[in-house]
Structures are given as structure tokens and as C-alpha cells.
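A single protein chain has been omitted from the complex, and every remaining protein chain is retained in its original position.
Presenting chain A:
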């Protein structure tokens, strides 16, 4: 418990406090009026307005497109269902810059639609909205569909036997059970899109800017740190509010529901309507999720003989001090370090949280752990930048800075994955081991570890994918001579010229392949697990 608390105090609480101080303290005196000053500026108000409405629109669009898919995945059994489920999840672990470049390749200047019909969306808000759906489709399908699959269909049948029509039974039985999950998923999507950075940075152009992008702009282009700090506080408050509502809906979702094994509730679609629904979902997935990635790969191969890939190994391209391909190696090193940190800190925190006698204080820490996930990467990066640059802790020159920031974002994933499994370990199994002579440490090694080993691997995989694709925090603190993959992609995209564009596509493709591979390995581990507990 002590280590996770210290970790969060130093690498999260302190940087945040530093931001607060930077934003509100002028010449040593607190100036709370600064908040009002900043948010009443017309351009800032415009940013706030855009951030909110695009998040609302993205959430609505995602629900509209993904809820039918949640139903299809939960209730229909069809060939290729497992593969399709994995495909749907891939975008979620993809780095935002990959999605950004994929949509650029699809709807941007000289994009596929531009070439076919002369349609360009990259200067419109539609590109952003579609990219947000691309990302968060999986959130809805997994959260809602996961629960839907476990709802006992016999409950609905019981309502039918009592005289309810199919629609009526669905409305009265299934919908109420599902509503909290839908609300939770919607809030998650809202949170992710509200704090969207990479996508808007790449697709938004000069016209559209979210709060997150504006914070970045104020810091790295305008150098107005105090305005950035105030904006960070505004974002912090908004995210905090969303998380509180989310925690509340999750608690409601955990209320007594009769759940059954998800494997037993799906069946073949029946009738033209159900087949049409299935087909519609398949087409949506193909157009929205698969097509952008396919176009991305094709664009990266536009130059003859893997030209763009070969260009990556050139160090005199001018964009960087090193060959872009070195970013692959840098990224992997950072990701491994970040994964190690996240797994150690996250499992210690999960172990402390899983104890049945965990007090209120410890459970409060649970919610706190989720904060970095929502509080946005840019905040973390910015906080690191202004808090860890002077004694007692000066990490500016240290390579560990980047993995630390990435680990901070990865820890919530580790905790989320480990906690349910640790909670599921029967406390009496531990007691049985103790009575047989095992000391507390040996109990953990002999009983807990074998049971959670797989979850630990899954958690590590998640942390790895997250840190590999992390962009918002890394872009602040990565050193120019040592960019990570996403940073390199973004920098290539910001330069003119076909070669830079092509190289960005090629790097994105590499990044996508690595992340997708990590995810597919995870999916295997996950399905294996079901038979064991």
C-alpha cells in the first residue's frame, strides 16, 4: 500500500498541485479571479463549447452505431464471431495518432474519398466524430454487450409467459437491467472524447480545438503557462464530475442482477429482420473500423518497393536527429519500463484494495487511482514538465520520465484487471494454506500468485499497449532526439511533402501491427481463462 500511495503522491498529486500553483499564484499571492478571467475570453469559451458539444455528439453517434452491435454480439451466434469481436476491440488499444492518420488517409486531402468522389471531411467536424466512434465502438460493445450476454434470457421468457409482448418484455425486463451499463459506457465515451487529444490534434486542423489541445497549444506554442494551468483545472473539475457520476452508475450496475454464463445465451439469428441486423452491423464494422486501417496500410505502400518503409531508416530526412525507425526501438524500451512500473504499482494497489477488511480510506484510493485515466494525458505531461524539473526531484534529463508518465496512465488498467480476480480468490483458500503452515508471504506466493498469474499477464499486456500508444503526456516530455513512435508520427504529419506523409503512414502501420498483436495475444489469454475458475 505504501508504494502505490507514494507513487501517486509524487507523480500525480504533486504535479497537479504544481499546476494549481502555477495557474493561480501570481507573485506569491493566490488569484482565484484568474479562473473567471480565462474562461470568459471569447476564444476560450469557444473551445469549451466545442469540447462539450463534440463530446456529446460523439457519444450519441457511438451509442447509435454500437448498441445494435452490442445486441448482435450478445445474442447471436454466427461464424467468425470471436474473430469479429477481436477486430472490434483493436481500435480501442490503437494509439490515437494511428487513428488520426488512418482517417486522414480515408477522408483527408488526397484521401480515398477525395480520389474517388472528391469528398473531403478533414476540415469538417465529421472526421473527428467518425474517428471518435472508431475508438469508442469497442467501449460500448464490450461494456453493454458483455452484460447483455450474461442476462438470463429466461427472465424475458418469464415476462412473456405472464402475458407481455416481446417489445414490452424487452422494455420492462431487459432495458432496466441494461440501462446502468449503457449509462456507464456513455459516460466513459463522453470522458474519452471530452479529453480527446491526438485525434483532434491531427484531424482538427486550425479550426477545431478541444480543451486538451488548447492546453497543449498554450504550453508549447503560446508559452502561456498560467492560462494552460487554469484550463487544466477546468478540465480537472469536469473530469472529476464525470468520474463521480460514473462511479455512481457502476455501483448501481453491480446491484443484484441474475447473471448466467455468457456462452449459453447466444443462438443463430432467425428471420429476415435478424439477418438484416447482423448484416448491418457487419457493414458498419467494415466501413468504420476496418476500412480506415486498410487504407492506412495501402497508403503506406504507395511508394514502390516499400519506399516509405525504407525511408524510415534514413537519418538525414531532416525531420529528426535520428532515423525515424529508431523510434520503434525507443518506444519498445519505454513501454517495457512503463509496463514494469505499472504492473508493480498496480498489483500492489490491487492487492491492498482486494483485502476484505479494506477500510473506507483504502476504497477511496480506488477512485483516486482512476483519476489519471480521465484526467487526461496532457495534464500528466504538463504536470511532469513543471513539477519534476527542479530539485529535490529533477528528472528532466532522465529517460525514466517518459516511462513514469506512461505508467501513470497504465496503472488504472492494471488495477481494473487484477482487482476482480483477486477479489474472486476465496479467502478460506488462504486460510487453509495458513493452517497448513504457510506464512503470509508464502500464502501469497502459493495461493494468490498461481490464480492471478494469467490476469497479471493480461494486465501487463494492457499496460504495454497503453504505454506504446501514449501520446498526450509523451509529446510534452519526450526529448527531441528520442521520440516515441506516436510522437514521430505526429511530427511527420505536421510536415509538408509526400515523403513525410508516406513515412507517417508507414510508422503508423508498424505501430498498429505491434498493438494489434499485443491485443490478440491478450484475447487468447482471456478466453483460456474462462474454463479455469
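In this text, a contact is a pair of C-beta atoms (placed from the backbone, for glycine too) under 8 Å apart; a residue touches a chain by one contact, two chains touch by 3 or more; residues count from 1.
The definition used in the following text is that contacts and distances are computed from a predicted model.
Per its UniProt record, the hidden chain corresponds to "ABC-type quaternary amine transporter" from the list "Xanthine dehydrogenase small subunit", "Aminomethyltransferase", "ATP-binding cassette domain-containing protein" or "ABC-type quaternary amine transporter". Although one chain is not drawn, the whole complex shows that of A:161, A:400 or A:432 it is A:432 that touches it. The chain not shown here touches chain A at positions 426, 428-429, 431-440, 442, 446-447, 450-451.
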